[in-house]
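This is the structure, below, for whatever I ask next.
The complex appears here without one of its protein chains, the remainder shown in place.
Let's turn to chain A:
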Amino acid sequence: MIAKVPLKTSFIELRARDRAAAILDTGTFQEILGPFDRLESPHLAPQNIVPQSDDGVVVAQGLIDGESAVVIAIEGAFQGGGIGEVSGAKFAGALELALRDNEHGRRTRPVLLFDTGGVRLQEANYGLLAIAEIGSAMVALRRYVPVVGVIPGMVGCFGGMSITAGLCSTLIMTREGRLGLNGPEVIEQEAGIGEFDASDRQLIWNTVGGAQRHATGFADVLVEDDVTVVTGAVQDAFRRGVPAEHRSAQVDRYLSRLAGIDLKHLDGPMLRERWGKERGEEPEELLKSPDGQGGQTGEKGPVSRGRVWLEALCGGSQLPMTGSSSVLCTDSTLGDERVRYISVVPDPDNRFPRARQGEVGLNEGWTLARVVRDAVDEDVDGERRAIVAIVDVPSQAYGYREELLGIHQACAAAVDAYATARLAGHPVVALIVGNAISGAFLAHGLQANRILALDAPGVQVQVMSKKSAATVTRRSIAELEEIAKKVPGAAYDIRSFASLGAVHGLMGGIDADAPGDKEIQRILNALSDAIAAARSGPRDLSNRLTSVEARTGRSASILVRERMTEQWN
């Protein structure tokens, strides 16, 4: 007699809807906001792009291993799996409802099937806001149930969504999956071919490929591309439960690992050897790196808005600083409030050359997490101090070493820390005084309860430089500027961003480079009001959708959540 050999079925080759159905127990798939609900993107047709009826995200409820679950699957074939306003709201809304279930004692297991290049550039800041909301819901949800992510492959998982992957309790990848913050083409565009040759396939797989990510500890499980195997790995992840410490919370471990890395000889195989051996071990004692990482930061660095405002708000430069040469942190008082001010600043001696201009790089992401978590730990039994993120970040660091050493994970650590602080009751306020860009803004600012911004030249919010955005979307810069007039989320100026409803105060008449005493006092008053509002307001990010501006500026984000709540079982 011939034994039946089960046929291998590729998971990668399935479309998003079939992937979601494969993860759920047979016959339990129930789609929420499916194609016939016709919640498509309102922003694509005006840009001459054909929309898709589900906007490229499939949300399905059902059972996993007999327990209530929700699967969120991104369709990588539609617009590269880019997160726009509707697809982002479906993703975030499903996690928020899963969180509500868990808070009410009903365990709902969330599974995220990634296949995405990150923010959909045509909808830029709508996607950025959605990714912040996704991160916020995940950090809250992980307290109850593991959040399981899968990167099967085709597009992979890039951009802001790599930070989302970095927040997962368990991350499952195939060898065909790729995970990184900045795609190879964007690094080549921003930093030059000497930094990263986007045509070098082997280099790419040895940097962001599933096998490399698994061997260096950025993914937990490496699976074969087979439906049964992937589904089994998801079930196993839930059986293991919530990890004792999420990867994005292992701050000491990663700061110590980074300090011990020899940057001159760093490459994929070398990292596999270094970090592969360390896997599963206890964190080492925090090493001091050659640049004095973790040490004193008294040295006066270059002038930047981040530094100017930190000193202005704390009343001088003589205060003791913690953090590092590129992440300044100091405690001060504002009325009755204790306030921790944090700013990312340029550091010409940064041992990572791609993070010398004030970018959020590896050390910056993990150090932000460190200084925020220190405040949370110190205040655990007392009044939670306010945390003010002074935002002047030109971008995340674009570089080969950054990707190899997991800059997405460093950014996820900062997101985790700020969200954790906010959920613990710390009022978190972001003050945008300069650039607030992309992954850097996601890591430093976008998890705040309240966002204040200066209405001044040089204050802008965007997801990618115009040059790179033009390359990726195959448009001219003039075309991009024309689109920005029609789609406020695609514009770069702070007033357009404020029209989306996430900015609680936009303050004009202030010299952002050299503020006078009266101007500083105005900002201190505004911060004081924002801290008070945060103390009495919600601990999640829901107020971004209840503002007057959001009703028109993000009407699709609101509609998606309303309709989803109606259909949720």
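Following the convention adopted for this analysis, contacts are C-beta pairs under 8 Å (C-beta built on N, C-alpha and C of every residue); 3 or more make two chains touch, one makes a residue touch a chain; residues count from 1.
Methods note: contacts and distances are computed from a predicted model.
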Candidate names "Glucose-methanol-choline oxidoreductase", "Malonate decarboxylase acyl carrier protein", "ABC transporter ATP-binding protein" or "ABC-type antimicrobial peptide transport system, permease component"; UniProt protein name, chain not shown:
"Malonate decarboxylase acyl carrier protein"
Please identify which residue in A:11, A:29, A:78 or A:275 touches the non-displayed chain.
A:78
Among the options A:50, A:244 or A:380, the absent chain makes contact with A:50
Kindly note down the residues of chain A that lie in touch with the hidden chain.
15, 34-36, 45, 48-53, 75, 77-79
